[in-house]
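Please see the structure below; I have some questions.
In this view, the complex is presented without one of its protein chains, the others remaining in place.
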Amino acid sequence: MMMSYREALNQAMREEMRRNERVFLIGEDVGYYQGAFKVSKGFVEEFGPERVLDTPITEAGFTGLAIGAAMAGLHPIVELMTFNFGILAMDQIVNNAAKIRYMSGGQISVPIVIRGPGSAAHQLGAQHSQSLEAWFCHVPGLKVIAPATPHDAKGLLISAIRDPNPVIFIEAQLLYGIKGEVGEGAYTIPIGKAEVKRQGTDLTIVAYSKMLQVALDAADALAREGIEAEVVDPRTLKPLDVETIAASVQKTGHLLIVEEGWGFAGLGAQIAHSVSRAAFDYLDGPVVRVTGENVPMPYTRPLEDLAIPDSARVIKAVNRMLNRAS
Amino acid sequence: MMMSYREALNQAMREEMRRNERVFLIGEDVGYYQGAFKVSKGFVEEFGPERVLDTPITEAGFTGLAIGAAMAGLHPIVELMTFNFGILAMDQIVNNAAKIRYMSGGQISVPIVIRGPGSAAHQLGAQHSQSLEAWFCHVPGLKVIAPATPHDAKGLLISAIRDPNPVIFIEAQLLYGIKGEVGEGAYTIPIGKAEVKRQGTDLTIVAYSKMLQVALDAADALAREGIEAEVVDPRTLKPLDVETIAASVQKTGHLLIVEEGWGFAGLGAQIAHSVSRAAFDYLDGPVVRVTGENVPMPYTRPLEDLAIPDSARVIKAVNRMLNRAS
Amino acid sequence: MEREDLLSLYRQMLLIRRFEEKSAEMYALAKIAGFLHLYIGEEAVAVGAIAALRPDDYAISAYRDHGHCLAKGSDPNAVMAELFGKATGLCKGKGGSMHLVDAERRFMGGYAIVGGHLPLAAGLAFAVKYRKSDQVVLCFFGEGALPSGQTHEAFNLAALWKLPAIFICENNRYAMGTPVKREIALYGEITETARSYGIEAEEVDGMDVLAVRARVRDIVAKVRASPRPYFIEARTYRFMGHSMADPAHGHYRTKDEVESERKRDPLLRLRQTMLEHNAATEADFDRLDRDIGVIVDQAVRFADESPFPGPDELHQDVFVEEDES
Partner (left out) sequence: MEREDLLSLYRQMLLIRRFEEKSAEMYALAKIAGFLHLYIGEEAVAVGAIAALRPDDYAISAYRDHGHCLAKGSDPNAVMAELFGKATGLCKGKGGSMHLVDAERRFMGGYAIVGGHLPLAAGLAFAVKYRKSDQVVLCFFGEGALPSGQTHEAFNLAALWKLPAIFICENNRYAMGTPVKREIALYGEITETARSYGIEAEEVDGMDVLAVRARVRDIVAKVRASPRPYFIEARTYRFMGHSMADPAHGHYRTKDEVESERKRDPLLRLRQTMLEHNAATEADFDRLDRDIGVIVDQAVRFADESPFPGPDELHQDVFVEEDES
């Protein structure tokens, strides 16, 4: 049925909290306030304040608390009001959640999902507009997911909650409202599997989260110019499904990566490298990246628009790279 | 004259603190204890406790304090006992130090150096053995330096202290003891300039910090097999001197990057991408990376040795890539 | 004198009130975007406290910063232009509502990471002491920042090193939708937090601009005389929602509560005091209303007519260029 990305997340958590009472939700204003972005609407009413916990503004504290609870066998879902505040919990995530299983020689595992919106919304300014997936992807012991559609969001969040490992689940404020067909019941989508969102023959565009729509819009426009782009959404950023992307590149010979985050040392660089290694002889030109500008996010709209990739920039990049290659 | 990397850093800070009394040193045990690794030996005696401040264990607090002092016109040098603890100061570094100038429209700048050892030493375990330069390099508004030799360490630290912007200066516990020829007086080395540390014709090896020596050792061994590697040390990781590396690759046609950090989404991916873009038509094969393994650092020596690149692995990689290409 | 003095306090509070009412209108018209957090109801804290400062003293605050910035003397035109994201804004439109900065007036900024600016305040105070100067630093923050680790690290450093930082906790009893008793374990005695660091602390009625100024004056004098941190809990209340995204009274507080708190309106209160003591007449207030109205309308016109920053501005101000240094 049709529903919003927000509702899909709400359903996924609801299904799992009904199914498994070790699962609980913790974060700022997730309870009585229903979540800053209303993702946990109705939760405190259905599950009670013992399983839906409003926290003080202490990201390190409550994320660490949730990790400790996971060490004792519970399955916390930590909602970060936004991932900008996750920076304050980085030590807990990197030094505890991601490493405890390894340091203990496999004795203790940390089944936890840390979720919330990443990336920029509209004019929230420099401290509230950043995409940090590259940081999380760099850390062994973490899985990182960034779904772009309501259907993927629900299936992947259910998989994340059932996964016995720490999972970073990155949403987006500007995706919460988008609507799409979503499957019934508690279905899962495998972690680590990309999906070809649009078939094409002339080049491969990799895009995830908000950037998927940007890529699809660009692909439609390009189609009118007679260029057929294949659009692949990794959906899971780590482990990355290089195979599916490389297979597409073997067909198209060109790879463009669209990412909202800062370009330098962004995740696209790794995607480019992984695919270059896997499909070097098939690449007719260098991998091209369309990324966020390397600046703190400006507040004013005209500059913010310039700082974030849009389909126009993608189209321009595609035309440039195909000419260069032909 | 010959001196250790440690002494070179000590001299650089001493010169600048004598030259400019707005410069001060702050960190855990930097004063009476002379620094956990004795880098600030003699400082509290020469400059007094007003300019050499021992802090409580509060990385976010004292790093933020130093940023505030810089906003008011002082030039702090923050010593992180190790960069592992810098994770706790990430919010201050990313959301304040790196952004305040931009957010204020240029009104306030943050002249600060945040320095200390990164990367693994010997068997310090998972929470004390990691290389996070990729994180810092991802953030606009920060410059990132990682010198490999005593001479570079002194010249670049002086440049960093004189730079009016936030600079992340990454040392290494295992480098503090190495000795080398170091220039007299307060010389500077330009930030953003790589250096060819060894001339060669058959391939280009990029390596920085501890990995430079690993690369040079490998190059010597390869020379005995008749392979002449050119070894380039970026020295500054951001802004990255792509030009110098690309120029070398245009000559050699092959690029190998050696980095100690975790491979996935490591800095080497960006170096590979930047150089591929700049010298695609000169590359006879895919860029190859020798990186740290994607695991939390194990304590036990045999596994730790496997987790960190050594010259044997570099040599193996070179042989593989050259055969592949021929 | 007394009269002029009181009128100027009232005038400043009125400016903030009308400026923000207008900015809310402009938000509705999409002239302003992003998060807009109104200070309405809390004006007495910023105005009273900053009235106790010298121009060279520092002030710093969180994202609910319009009041502090205006009280520190920033030009309403430049502030409104910043909210509009214009090139003539305080920060060239790059900062926005949550990040107002006016370095010349020693307003060192609004910050949007709760707790994150308290270490900066300690640092400003550190610089003052390092230079053996006698300025003080006023640091404003919401009670929601009290549990945050960065706040505690800043308190300990300020206390340990006797830094001239006055921490003013604007306790409006809510952190977004969370009431203080679910944020802070010892919510009834938050000054105990400061005392546990050996920091002198007291409460003040944050709806009484005269009380706030009197207490802060006293404390500023003490701190100038012998540098050390100080903590003030200003008991206040926000009349509007947490931000424009939040209704004036969500289900986290009742309409009645908001209504009864509105009776403590700091502007009404000063106005009554002044009338009772014949320090002003209704005519005076009418005149002030007109004057402020003109200033605010003019600020909107200025902002509206100002240009947006050009595309070349995108990469400016990331770094100080070497030649500047």
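Couple of notes before you dig in:
Order of writing sets the chain letters: A, B and C. Residues in each chain are counted from 1.
We adopt the following convention: a contact is a pair of C-beta atoms (placed from the backbone, for glycine too) under 8 Å apart; a residue touches a chain by one contact, two chains touch by 3 or more.
No experiment lies behind these values; they were computed from the predicted model shown.
Though it is not drawn, the left-out chain touches A, B, C in the full complex. Which of A:Asn10, A:Gln34, A:Thr82 or A:Asn96 touches the hidden chain is settled by the complete complex: it is A:Asn96. Which of A:Leu74, A:Val196, A:Ala278 or A:Leu306 touches the hidden chain is settled by the complete complex: it is A:Leu74. In the complete assembly, the contact with the undisplayed chain comes from C:Pro147, out of C:Gly34, C:Gly67 or C:Pro147.
The residue from C:Asp5, C:Asp56, C:Glu192 or C:Asp297 that touches the chain not shown here is C:Glu192.
Residues of chain C in touch with the missing chain: 147-153, 155-156, 159-160, 182-186, 192-193, 195-199. Interface residues of chain A with the unshown chain, by the touch rule above, are 24, 50, 53, 55-56, 58, 60-74, 91-92, 95-96, 100-109, 111, 140-141, 143, 162-165.
By the touch rule set out above, chain B reaches the unshown chain at residues 28-29, 32-33, 36, 54, 56-58, 60-61, 84-85, 88, 122-128, 293-296, 298-303, 306-307.
To be clear about the criterion, only the chains that are shown with their structure count from here on.
Using mean Cα coordinates as chain centres, the one most removed from chain A is C. Centres computed as Cα averages put chain A at a distance of 36 Å from chain C.
Contacts with at least two other chains are made by residues 91, 95, 102-103, 140-141 of chain B.
For chain C, residues touching at least two other chains, in rising order: 89, 91, 93-95, 99, 111, 113, 149-150, 318.
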